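Have a look at this one.
One protein chain omitted, others in place.
The block that comes next holds subunit A.
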Amino acid sequence: MSEAVQPLLEVQNLSKHFGAVRALSDFSMQIRPGEVVALAGDNGAGKTTLIKAISGVYKPTAGEIRLKGEPVSFSTPQEARDKGIETIYQDLALADNLTIGGNIFLGREPMRRILGVLPVLDRPKMAQAARETMALLDFHVSRMEAPVSNFSGGQRQAVAIGRAVYWNAQILIMDEPTAALGVPEQRKVISLIHQLKAQGRGVIFISHNLQDIFAVSDRIVVLRRGVTAGERKISETTHDEVVKLMVGG
């Protein structure tokens, strides 16, 4: 059934070598709309190399990336972003001293004119867009004029996701989105990912936390030393099996 839907993203036989080091060999995966795919693996397994290749930071040595069936090749992260692939980094990439709106519109600020002449930043529009976007993620923040440094880790994570959503990202790559958060905050992020899924976006979710992976993902792809160690549907696997795939046993 879901096999019939065209995948949002297909990665085929992707390899990335750094000199003699094969960071990623012959890797393939796909993501359909509304699907959350977890990427698991020990440190150095190739997860970071993979997402950097998908998001335009690295140029793959070999292989193909297809977006909605179209082969694509990105030479900068900006190109990937323009096509709707957004990476939410661990360090959040927020400017702490700006408002939520200021962060969402960073680098693409809307302007309006006072008295028809003097151009000024359109803060009301930014605040409005921020409020709507955050509501879309079921996050209700009252003070739109406060800098994001005032918000909690989970809220800030939501702002980073909100920015991607506002600019219509179709595929969100989330690198350890729950790593630096307390348990209640982790739950919020998990519920955020559920929201993204419900909106038909694709999510690549990288985590060390198996509980989170099992809570939110549809499939899990396990990497080991640059190759696929296994791919399972979450509903058909267990923690034990995943751990075995990760450490190789």
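Everything that follows uses one rule, which is that a residue touches a chain if its C-beta (ideal position, glycine included) is under 8 Å from a C-beta of that chain, and two chains touch if they have at least 3 such contacts; residues count from 1.
Everything that follows uses one rule, which is that contacts and distances are computed from a predicted model.
Missing chain, UniProt name from the options "Isoquinoline 1-oxidoreductase alpha subunit", "Osmoprotectant transport system permease protein", "Ribose ABC transporter" or "Ethanolamine ammonia-lyase large subunit": "Ribose ABC transporter". Shown as candidates are A:Pro7, A:Pro33, A:Pro60 or A:Gly102; the residue that touches the absent chain is A:Gly102. Remark: the omitted chain is touched by one listed residue; of A:Gly63, A:Pro77 or A:Gly230 this is A:Pro77. On the side of subunit A, the interface with the absent chain consists of residues 77-78, 89, 91-98, 102-103, 106-109, 111, 118-121, 138-143, 146, 149-152, 154-155, 186-188, 190-191, 194-195, 210-212, 214-215, 234-239, using the contact rule stated above.
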